[in-house]
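All protein chains of the complex are present and in place, except for one that has been dropped.
Right after this comes subunit A.
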Amino acid sequence: MSVLIYANTANGKIHKSAFEAVAYGSKIAADLGTNATAIVIGACSDAESLGEFGATKILHANDSKFNDFDPSIYTQVVVKGAEAEGADVIIFSHDFSGKSIAPRVAAKLDAGLVSGAVDYPSTANGFTVKKAVFSGKAFANITINTDKKVISLLPNSVDKSAKGGSASVETFSPEVGAATVKVKEVIKESADLPLTEAEKVVSAGRGLKGPENWGMIEDLAKELGAATACSRPVADMDWRPHHEHVGQTGVAIRPNLYIAVGISGAIQHLAGVNQSKTIVVINNDPEAPFFKSANYGIVGDAFEVIPKLVEAAKAFNASNH
């Protein structure tokens, strides 16, 4: 018995969400009294760093034939890794990589899958994992009844700090079938951190009146080290790029800090952001529904409030906190 964690990469390095998945899987392994092995597929220059997050062994399938992200091939590699390690619990991040491979691995192993887990499994009564459902409006505790168990972890859910420690990296060269997906091109949308992984987000809605007014939002985001987001109508009117659209039909995020400026707080918007740890709402209408979900609220005109916040954030940064 052991725990296997798939650690995804981006641009030849371990991706941020993978560190959290490894920390999560290592804690589960410790609770089960076993070891955690991480598996890395494709070129990666810092695989050994996963040791600091609790993995005691790292399998690196580093053949160049693994450089394209082909879910069918990656599934075979993970399944062979699980066989080699005798793993009963397999962990993924619930990001694009986990969404592509975890269900395939679960089907291949005929294993129960909980996707989008937000907490450690409870083993008091079976093996039960908590996940977000109804677009963040509730949670479900799901019991996995099969011997083999697959979990994909919603990023930003558990402690992801490095604990120290080291791991041996072993080259892993499983036999796999022919490629099924040919990657032709990768189009970068922004060099910055993707929205789903940002810990702070400044978001604005139709209350800003037009795309020309986003300068102050970007300034505030820059001072706070935050990513920018927007409500759906703002993306629909092309005031902002589509990948910034958060909510039920856009991306779902759960940063530590979500600042909503000139957004009314419609239920479909809330569905994508209401799991944020701290919510700040800035709106000139004291009746805006968003205030009901807010931790902090400022009733006021964004065009007056935001410049003040930018100044305050500048002063805060300068004071070397």
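In this text, contacts are C-beta pairs under 8 Å (C-beta built on N, C-alpha and C of every residue); 3 or more make two chains touch, one makes a residue touch a chain; residues count from 1.
Assume contacts and distances are computed from a predicted model.
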(request) Assign the chain not included in the display its UniProt protein name, restricting the answer to "Peptide/nickel transport system substrate-binding protein", "Electron transfer flavoprotein subunit beta", "Putative sarcosine oxidase delta subunit protein" or "Recombination protein RecR". (result) "Electron transfer flavoprotein subunit beta"
(request) Tell me which residue among A:45, A:123, A:166 or A:268 touches the hidden chain in the full complex. (result) A:268
(message) Using the document's definition of touch, tell me which of A:2, A:49 or A:100 contacts the absent chain.
(response) A:100
(request) May I ask which residue of A:55, A:217, A:253 or A:313 touches the chain that does not appear here? (result) A:313
(request) Pick out which of A:112, A:205 or A:262 touches the chain that's been left out of the picture. (result) A:112
(request) For subunit A, enumerate the residues touching the unshown chain of the complex. (result) 10, 15, 69-72, 75, 94-96, 99-108, 110-116, 125-126, 128, 130-146, 180-194, 196-197, 199-200, 224, 242-243, 245, 248-250, 252, 256-257, 267-268, 271, 274-275, 277-278, 280-281, 291-301, 304-305, 308-309, 311-313, 315-316, 321
